[in-house]
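Every protein chain but one is kept in place in this view of the complex.
Entry: chain A
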Amino acid sequence: MRAPLSWLREYVDLPADTTGRDVQAKLIDAGLEVERVEQLGSDLTGPLVVGKVLTIEELEGFRKPIRFCTVDVGMANGTGEPQEIVCGARNFTVGDKVVVVLPGAVLPGDFAIAARKTYGKVSHGMICSGEELGMGDDGSHGIIVLPPEYEPGTDAIELLQLRDEVLDIAVTPDRGYCLSMRGIAREVATAYGLPLRDPALLDVPAPNPHGHPVQVSDPLGCDRFTARTVTGLDPEARSPIWLQRRLQKAGMRPVSLAVDVTNYVMLELGQPLHAYDRSRLKGPIGVRRAERGEKLTTLDGTKRVLDAEDLVITDDNGPIGLAGVMGGANTEIAGPEEGGSTEVVIEAAHFDPVSIARTARRHKLSSEASKRFERGVDPAATSAAAQRTVDLLVLLAGGTPEAGVTEFAAPSAPRTIAMPAGHPDRVAGVDYGRETVVRRLQQVGCDVYGQDELIVTVPSWRPDLTDPNDLAEEVIRLEGYENLPATLPQPPAGRGLTERQRLHRRVGRALAGAGYTEALNYPFIGDWALDHLGLEADDPRRLTVRLANPLSEAEPSLRTTLLPGLFAALRRNDSRGEHDLALFETGLVFHPTGDERPALRLPVDRRPTDQEIAELDAALPAQPRRAAVVLAGARERTGWWGQGRPATWADAVEAGRIVAREAGVELIVRQDQQAPFHPGRCAALLAMADGQEVLVGNAGELHPRVVKAFGLPERSCAMEIDLDRLERAAGGVVEAPRISTFPVATQDVALVVDASVPAAEVEAALRSGAGELLESLRLFDVFTGEQLGEGKKSLAYALRFRAADRTLTAEEASAARESAVATAVERTGAVLRGA
C-alpha cells in the first residue's frame, strides 16, 4: 500500500514540519512495515509552467514526425513572447494547454534543460509527458494535455502536485484495514496521539425498497450488499487532476471518471466497489454460487469457466462478475471513447474471505479487490463507501443520486473477547496496569467493559482480533516493543548434543581433517542423472519423490543418492581451474516407501492421537542421512619432497573407513559390482549390526561411462555411506585394553595366493590362526611378478606377538606364526613364500 503523506494529512493534523521519514519511524514502531519513503519531485526544479500551444509547424525530412511549436507561457520566460519548442509528440493541437519546462530547469534523473539546437531549429525548453515528470503512467502515451481552465504561466509543480512523500507499506496478512488510507491514518493518529477524522463517518440515507433490486441467495458468502444508483452523469467528464494524482501516487492508473472514483474510494476506505452500467443490467442483481461450467468473461478480457464454489454476481442474463475479485465485461462502464455511461449502479458488498481467496487462487486472478477481501474488509463500511462514491460522482460528473437505497445485511453481532485485565502484562513481562490496557484497546477501536475480567468488543475493521493474545499484542505494540525489558529464563539443566548429533559433527570434522572440503548441494535431480549413473531399470535409486511444482522440469525429483550433486560441484570446481579435488557432503536422501497414502489433514483443536501421528509419518518418504565423497586429480601433490600420487579407489574406500571409524565401526570391505562404479574397482562397505552384516555403502573408482556422462576428470573416485545404518552398527562404550609391558616378538610372512583371493580373506585367516598372542598384523607389501607365475600375488605381512604376563620365547612366537600360516594355507590356498 502506497500512502502519500499529503493525503494522510487530510485525516490527521500532523505538525507542518513532520516528514515522511518521521511518520515512517513511528509506524514501524507501531508494527507497520514501511519499506521506504519515496521523495516525489525532490529532484525536480522549475521553471515548469502551463503553456498554451499557439502554432504547430510540421517539420519534414526526418525519420519520425517532428513538430516545431510556439507556446504561450505567460510571463514565465520573462518576456511574454511565444516560446519556440521542438516536440516529437502528436497528441495535441493548437489551443491545447500543456506543461512546459523552460531552460534552467532540472527534470527527474538529473536531466538539465537548456536551449539546444535540434532538427534544424533551436528548442527553448520542452513540452512534457507525465513520465518525464516522474508522475507515473497516465495511459496517454504522449504529452500531458491539461483541462482548458488553467492560465499560461501557472506553476505546474504545484498544479500537478509533483512534490510529495509517499510511504510504501508492506501490509502483513493480518492487517487488511491498512490497505486503506483510513486504516493507515488511524495508526498515524494513534502514534502521534492526535485525533482522527474518520472518512467513513458519513451520513447515509436509510435503506428503502426503491433501490436497484438485489437478491443474495448465499448470505454466508455475502453478508452485506449495498446498491446505489446515480443517473445523469456527464459522459465527457474527466477525473480532476487532484484525483488522478492521488491514484497515481498510490500506484494506480487513471482510467475514466467512474472507474477512478471507485478506485479512489477503495483506496480511501478500503472497501472494494464495482460500478455497473445500468443500461446493460437486465433485472435484479443476484449473489449466488456459480453453476459448474458456467462461463464469464472478466474485465481483463479472459473467458473463464466457473467452479461450483465460485461466488458470482448475476443478472437475468447470468453471471456479470466474479464476486469480490473482478467484474464482467458485459456490464462494464463504457469508456469515453465509447460515448461513456450516463447511469451507473454502485455495488459495495462484503464477501467471505476464504471464498474470495479460493476463487482468486483457482482462477490465478489476484486483484486489488480480492487482495483486500482475503485479508478482511470492514463489513460495516459498505454503506459509507457507497455514499462516498455517490457524492463524488455527483460532484465531479454532475450526476443525480436516485433516492432508492438497497441494503442487504445478514444478521450479525459484534464480536467480543473475554480477557483478564492482567493478560497483556503476563505476555509482555511488563506491569502496564489495567488503565493502560483499556486505553490502548480503545485507541484500536475496541469497546471495553469490566474490571479484572475485561469484555472487549472488537471494531468491525479488525477481523484479525480473535484471541486474548491478539489484544495483548495491540497493547504491547502501542506501548512500544522497544520498551520491553530483557530477562533470561532458566531452562532445566541440559545434556548437550545427542550421540547421533555428535557423530554427524565428528564425521564432518574427520573428512575435513583428511583434506575433504564440504559442498552443500541442492537435492533436486532428474531422471537423466540416474541414467548417467548407469542404474539398472529396477535399481531402487530410480524410485524418487517427485515435486508437483519443481523449479526446473529437468530436475523434478528429490535425490536418492548424494553423488550427482557432488559430481556437479566437482565439475564446477574443475572447470574453474581447481583440479586436485576432494569434496564431501552429508545430507538427506529421499526414498518413497511405496505405500504412502495422502497425508491426513488432522484437526488443530486438540492433540492428535499417537495413531494419527503415526499415520501422518507413514505418508512421508524414508529420509536417511548419508555421507559421500568425490575425488579427482592428485591426492598427494608432487613437490620438492618428491613424487605425488593421484587419488584412487583406495582413497575412496579409506574415506569410508574414516567415516566408519567416527562411529566406532570397523568396516568390512568386499569386492562388489555396483553402479556408478568401475566393475573391477568397486568395494562394498559393510558393518556388523545386531550380529548381522549390513551393507552401509559403496566406494571405488567411477565407471568410465559415468565419468564421461557427467563430464568429470578421468579416474574420478567416489564413496557414499549411510550414516543412519552406520549409527545402528556403532560400537558401545570402548572397553579399555590391557597394556602389556613385556617385549614384542615380530615375525614376517609372505604368502602367495591367486590374484582373485581378496587380501581381506587372507588377513582374516591369519588373524584367526595366530590366536590370542597376536597383538597386531599389517600388510606391508603386495607383489606380482614373473617369478610368482601367472595370476598369482604375494602378500607380505608383519605379525607382532606379545603376551600379557611373560616374555614370549622364540619357540612360542614361531608356533603362533606357523599356526597363522597354516590357517591361511587351509582357507585361501596360500603358499608360504620361500618355504
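Keep in mind that, in the parts below, a contact is a pair of C-beta atoms (placed from the backbone, for glycine too) under 8 Å apart; a residue touches a chain by one contact, two chains touch by 3 or more; residues count from 1.
Please note the rule applied: contacts and distances are computed from a predicted model.
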item	value
The complex's invisible chain, by UniProt name, from "ABC transporter permease", "Septum site-determining protein MinD", "NADH-quinone oxidoreductase subunit M" or "Phenylalanine--tRNA ligase alpha subunit"	"Phenylalanine--tRNA ligase alpha subunit"
Contact with the hidden chain (one of A:78, A:193, A:293 or A:491)	A:491
Touching residue (missing chain; options A:314, A:560 or A:573)	A:573
Residue of A:432, A:516, A:649 or A:801 touching the missing chain in the full complex	A:516
Chain A, residues in touch with the chain not shown (by the definition above)	28-31, 33, 172-175, 353-354, 357-358, 361, 374-375, 426-430, 467-470, 472-473, 476-477, 481-482, 484-498, 501, 505, 508-509, 511-523, 545-551, 556, 558, 569, 572-573, 576, 578, 580-584, 587-588, 590, 596, 598-608, 613, 616-617, 619-621, 623, 635-637, 639-641, 644
